[in-house]
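Encoded as C-alpha coordinates, here's the structure I'll be asking about.
For this view, one protein chain was removed and the others were kept in their places.
And now, subunit A:
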Amino acid sequence: MTENTAMQVSEEVAIEIRNMNKWYGTFHVLRDIDLTVQRGERIVICGPSGSGKSTLIRCINALEEHQKGSIVVDGTVLSSDLKNIDKIRSEVGMCFQHFNLFPHLTILENCTLAPIWVRKTPKREAEETAMHFLEKVKIPDQANKYPGQLSGGQQQRVAIARSLCMRPRIMLFDEPTSALDPEMIKEVLDTMIELAEEGMTMLCVTHEMGFARQVANRVIFMDAGQIVEQNEPEEFFNNPQSDRTKLFLSQILGH
(Lines give C-alpha, C1' and ligand atoms only; values in the text may rest on other atoms or scores of the structure.)
Protein backbone atom coordinates (compact mmCIF):
# COMPACT_ATOMS: atom_id res chain seq x y z
CA MET A 1 0.00 0.00 0.00
CA THR A 2 2.66 2.52 0.99
CA GLU A 3 4.71 1.85 -2.13
CA ASN A 4 1.65 2.13 -4.30
CA THR A 5 0.53 5.40 -2.78
CA ALA A 6 4.03 6.85 -2.80
CA MET A 7 4.12 6.36 -6.53
CA GLN A 8 1.04 8.49 -7.07
CA VAL A 9 2.57 11.56 -5.46
CA SER A 10 4.02 13.79 -8.13
CA GLU A 11 6.55 16.56 -7.89
CA GLU A 12 3.96 19.13 -8.89
CA VAL A 13 3.02 21.46 -6.04
CA ALA A 14 -0.69 21.67 -5.23
CA ILE A 15 -0.65 23.99 -2.25
CA GLU A 16 2.16 26.16 -0.98
CA ILE A 17 1.78 27.98 2.31
CA ARG A 18 4.59 30.33 3.38
CA ASN A 19 4.96 31.95 6.75
CA MET A 20 1.19 32.24 7.21
CA ASN A 21 -0.21 33.94 10.32
CA LYS A 22 -3.74 34.56 11.47
CA TRP A 23 -5.28 36.38 14.38
CA TYR A 24 -8.83 36.39 15.80
CA GLY A 25 -8.81 39.91 17.20
CA THR A 26 -5.63 39.89 19.28
CA PHE A 27 -5.57 36.09 19.67
CA HIS A 28 -2.80 34.56 17.56
CA VAL A 29 -4.43 31.37 16.17
CA LEU A 30 -1.97 30.38 13.45
CA ARG A 31 1.73 31.09 13.82
CA ASP A 32 4.29 30.93 11.02
CA ILE A 33 2.70 28.04 9.15
CA ASP A 34 4.91 26.63 6.37
CA LEU A 35 3.44 23.76 4.39
CA THR A 36 3.95 22.43 0.89
CA VAL A 37 1.50 19.86 -0.45
CA GLN A 38 2.40 17.86 -3.55
CA ARG A 39 -0.26 16.79 -5.99
CA GLY A 40 -1.67 13.40 -4.97
CA GLU A 41 -0.54 13.73 -1.39
CA ARG A 42 -2.85 12.69 1.45
CA ILE A 43 -2.24 14.61 4.62
CA VAL A 44 -3.91 14.05 7.97
CA ILE A 45 -3.83 16.93 10.40
CA CYS A 46 -4.40 16.14 14.05
CA GLY A 47 -4.00 17.90 17.33
CA PRO A 48 -5.91 18.92 20.46
CA SER A 49 -9.03 21.05 20.18
CA GLY A 50 -8.29 24.72 19.66
CA SER A 51 -4.92 24.02 18.07
CA GLY A 52 -5.91 25.77 14.83
CA LYS A 53 -6.14 22.72 12.55
CA SER A 54 -9.63 23.54 11.24
CA THR A 55 -8.67 27.18 10.83
CA LEU A 56 -5.66 26.13 8.77
CA ILE A 57 -7.62 24.20 6.19
CA ARG A 58 -10.39 26.82 6.16
CA CYS A 59 -7.75 29.38 5.20
CA ILE A 60 -6.90 27.32 2.12
CA ASN A 61 -10.28 28.02 0.48
CA ALA A 62 -10.58 31.45 2.07
CA LEU A 63 -13.46 30.66 4.40
CA GLU A 64 -11.12 32.36 6.87
CA GLU A 65 -8.89 35.25 5.94
CA HIS A 66 -5.21 35.11 6.82
CA GLN A 67 -3.44 38.32 7.78
CA LYS A 68 0.19 37.60 7.02
CA GLY A 69 2.15 35.33 4.70
CA SER A 70 1.11 33.75 1.44
CA ILE A 71 -1.06 30.85 0.25
CA VAL A 72 -0.76 29.63 -3.33
CA VAL A 73 -3.32 27.03 -4.45
CA ASP A 74 -2.77 25.43 -7.85
CA GLY A 75 -0.68 28.37 -8.95
CA THR A 76 -3.31 30.93 -7.94
CA VAL A 77 -2.30 33.36 -5.21
CA LEU A 78 -4.96 33.69 -2.53
CA SER A 79 -5.53 37.38 -1.97
CA SER A 80 -8.53 39.53 -1.21
CA ASP A 81 -9.27 39.66 -4.95
CA LEU A 82 -12.72 38.08 -5.26
CA LYS A 83 -12.05 36.55 -8.67
CA ASN A 84 -9.15 34.53 -7.33
CA ILE A 85 -11.16 33.39 -4.34
CA ASP A 86 -14.03 32.10 -6.49
CA LYS A 87 -11.56 30.37 -8.82
CA ILE A 88 -9.83 28.61 -5.94
CA ARG A 89 -13.13 27.64 -4.30
CA SER A 90 -14.39 25.99 -7.47
CA GLU A 91 -11.16 23.93 -7.65
CA VAL A 92 -11.08 22.97 -3.97
CA GLY A 93 -13.83 20.77 -2.55
CA MET A 94 -14.69 20.85 1.14
CA CYS A 95 -16.56 18.59 3.54
CA PHE A 96 -17.73 19.89 6.88
CA GLN A 97 -18.21 18.32 10.28
CA HIS A 98 -21.96 19.04 10.15
CA PHE A 99 -22.32 18.18 6.42
CA ASN A 100 -24.00 21.53 5.62
CA LEU A 101 -26.23 20.06 2.95
CA PHE A 102 -28.91 22.44 1.69
CA PRO A 103 -32.07 21.22 3.44
CA HIS A 104 -34.52 22.83 1.00
CA LEU A 105 -33.10 20.97 -2.01
CA THR A 106 -33.20 17.28 -2.87
CA ILE A 107 -30.01 15.21 -2.82
CA LEU A 108 -29.77 15.44 -6.60
CA GLU A 109 -30.34 19.21 -6.57
CA ASN A 110 -27.69 19.58 -3.88
CA CYS A 111 -25.23 17.86 -6.20
CA THR A 112 -26.17 19.68 -9.42
CA LEU A 113 -26.51 23.21 -8.03
CA ALA A 114 -22.87 24.31 -8.19
CA PRO A 115 -22.04 22.64 -11.54
CA ILE A 116 -25.08 24.31 -13.13
CA TRP A 117 -24.59 27.79 -11.68
CA VAL A 118 -20.81 28.02 -11.30
CA ARG A 119 -19.56 25.79 -14.12
CA LYS A 120 -22.56 26.53 -16.39
CA THR A 121 -22.94 22.81 -17.12
CA PRO A 122 -26.19 21.89 -18.91
CA LYS A 123 -28.74 20.47 -16.47
CA ARG A 124 -28.89 16.98 -17.95
CA GLU A 125 -25.11 16.61 -18.00
CA ALA A 126 -24.91 17.85 -14.40
CA GLU A 127 -27.50 15.29 -13.36
CA GLU A 128 -25.59 12.48 -15.05
CA THR A 129 -22.41 13.53 -13.26
CA ALA A 130 -24.30 13.74 -9.99
CA MET A 131 -25.75 10.25 -10.40
CA HIS A 132 -22.28 8.94 -11.23
CA PHE A 133 -20.85 10.28 -7.99
CA LEU A 134 -23.91 9.28 -5.95
CA GLU A 135 -23.36 5.73 -7.21
CA LYS A 136 -19.76 6.03 -6.23
CA VAL A 137 -20.71 6.90 -2.64
CA LYS A 138 -23.34 4.12 -2.87
CA ILE A 139 -26.56 6.09 -2.42
CA PRO A 140 -28.02 6.58 -5.91
CA ASP A 141 -31.45 5.40 -4.70
CA GLN A 142 -31.77 8.39 -2.34
CA ALA A 143 -31.37 10.99 -5.09
CA ASN A 144 -34.87 12.40 -4.83
CA LYS A 145 -35.07 12.53 -1.06
CA TYR A 146 -34.32 15.55 1.09
CA PRO A 147 -31.26 15.67 3.37
CA GLY A 148 -33.49 15.60 6.46
CA GLN A 149 -34.64 12.09 5.52
CA LEU A 150 -31.13 10.61 5.45
CA SER A 151 -28.90 9.28 8.23
CA GLY A 152 -25.80 11.20 9.24
CA GLY A 153 -23.45 8.85 7.42
CA GLN A 154 -25.52 9.07 4.26
CA GLN A 155 -25.62 12.86 4.51
CA GLN A 156 -21.85 13.05 4.81
CA ARG A 157 -21.43 10.80 1.77
CA VAL A 158 -23.81 13.07 -0.16
CA ALA A 159 -21.68 16.03 0.94
CA ILE A 160 -18.62 14.28 -0.48
CA ALA A 161 -20.46 13.55 -3.73
CA ARG A 162 -21.61 17.17 -3.88
CA SER A 163 -18.01 18.36 -3.70
CA LEU A 164 -16.84 15.79 -6.25
CA CYS A 165 -19.45 16.98 -8.76
CA MET A 166 -17.38 20.14 -9.16
CA ARG A 167 -14.45 17.88 -10.19
CA PRO A 168 -12.09 19.46 -7.65
CA ARG A 169 -8.34 18.92 -7.80
CA ILE A 170 -8.01 19.14 -4.03
CA MET A 171 -10.34 17.97 -1.26
CA LEU A 172 -10.44 19.40 2.26
CA PHE A 173 -12.11 17.45 5.06
CA ASP A 174 -12.92 19.23 8.32
CA GLU A 175 -13.53 16.50 10.93
CA PRO A 176 -15.88 14.59 8.59
CA THR A 177 -16.66 11.82 11.06
CA SER A 178 -16.82 13.71 14.36
CA ALA A 179 -20.59 14.23 14.29
CA LEU A 180 -21.42 10.63 13.34
CA ASP A 181 -22.58 7.61 15.29
CA PRO A 182 -19.86 4.95 15.56
CA GLU A 183 -21.73 2.64 13.19
CA MET A 184 -21.64 5.23 10.44
CA ILE A 185 -18.03 6.31 10.66
CA LYS A 186 -16.83 3.33 8.66
CA GLU A 187 -19.05 3.99 5.64
CA VAL A 188 -17.73 7.55 5.37
CA LEU A 189 -14.12 6.49 5.88
CA ASP A 190 -14.50 3.80 3.20
CA THR A 191 -15.63 6.46 0.76
CA MET A 192 -12.64 8.63 1.67
CA ILE A 193 -10.23 5.73 1.32
CA GLU A 194 -11.61 4.99 -2.12
CA LEU A 195 -11.09 8.62 -3.04
CA ALA A 196 -7.51 8.51 -1.77
CA GLU A 197 -6.75 5.41 -3.82
CA GLU A 198 -7.75 7.29 -6.95
CA GLY A 199 -5.02 9.80 -6.29
CA MET A 200 -7.01 12.76 -5.01
CA THR A 201 -4.99 15.40 -3.15
CA MET A 202 -6.52 15.40 0.32
CA LEU A 203 -6.08 17.41 3.48
CA CYS A 204 -7.99 15.88 6.31
CA VAL A 205 -8.52 17.09 9.84
CA THR A 206 -9.50 13.98 11.77
CA HIS A 207 -8.98 11.95 14.92
CA GLU A 208 -9.37 8.66 13.05
CA MET A 209 -5.85 7.34 13.54
CA GLY A 210 -6.63 4.08 11.77
CA PHE A 211 -7.51 6.10 8.68
CA ALA A 212 -4.28 8.08 9.05
CA ARG A 213 -2.20 4.89 9.22
CA GLN A 214 -3.95 3.38 6.23
CA VAL A 215 -4.07 6.19 3.68
CA ALA A 216 -2.01 9.18 4.78
CA ASN A 217 1.45 9.72 3.45
CA ARG A 218 2.07 12.48 5.96
CA VAL A 219 0.65 13.20 9.40
CA ILE A 220 0.87 16.69 10.80
CA PHE A 221 0.52 17.38 14.51
CA MET A 222 -0.52 20.87 15.49
CA ASP A 223 -0.61 22.51 18.88
CA ALA A 224 -1.23 26.13 19.91
CA GLY A 225 -1.38 27.34 16.34
CA GLN A 226 1.90 25.83 15.23
CA ILE A 227 2.99 22.75 13.34
CA VAL A 228 4.78 20.79 16.05
CA GLU A 229 5.69 17.65 14.16
CA GLN A 230 5.14 16.08 10.78
CA ASN A 231 6.23 12.69 9.54
CA GLU A 232 5.22 9.58 7.66
CA PRO A 233 2.47 7.77 9.56
CA GLU A 234 4.57 4.76 10.65
CA GLU A 235 7.31 6.96 12.08
CA PHE A 236 4.80 9.42 13.52
CA PHE A 237 2.90 6.81 15.49
CA ASN A 238 5.76 4.51 16.44
CA ASN A 239 8.45 7.04 17.07
CA PRO A 240 7.05 10.48 17.96
CA GLN A 241 9.78 13.02 18.64
CA SER A 242 8.32 15.88 20.69
CA ASP A 243 6.93 15.49 24.20
CA ARG A 244 3.70 17.22 23.19
CA THR A 245 3.11 14.66 20.42
CA LYS A 246 3.88 11.76 22.77
CA LEU A 247 1.37 13.09 25.30
CA PHE A 248 -1.31 13.60 22.63
CA LEU A 249 -0.83 10.12 21.16
CA SER A 250 -0.87 8.50 24.57
CA GLN A 251 -4.16 10.23 25.28
CA ILE A 252 -5.97 9.26 22.09
CA LEU A 253 -4.47 5.78 21.66
CA GLY A 254 -4.27 5.01 25.37
CA HIS A 255 -7.37 2.87 25.64
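Side notes on the structure shown:
Throughout what follows, a contact is a pair of C-beta atoms (placed from the backbone, for glycine too) under 8 Å apart; a residue touches a chain by one contact, two chains touch by 3 or more; residues count from 1.
Everything that follows uses one rule, which is that contacts and distances are computed from a predicted model.
Per its UniProt entry, the chain excluded from the display bears the name "Amino acid ABC transporter permease", taken from "PEGA domain-containing protein", "Amino acid ABC transporter permease", "GntR family transcriptional regulator" or "Aspartyl/glutamyl-tRNA(Asn/Gln) amidotransferase subunit B".
Only one of A:23, A:146 or A:237 touches the absent chain when the whole complex is considered: A:146. Touching the chain that is not shown, out of A:18, A:68 or A:104: A:104 (per the contact rule at the top).
Within the complete assembly, A:89 is the residue of A:22, A:53 or A:89 that touches the hidden chain. One chain of the complex is left out; on subunit A, the residues touching it are 61-63, 82, 86-87, 89-90, 92-94, 96, 98, 100-104, 113-114, 117-118, 146, 148-149, 162-163, 166.
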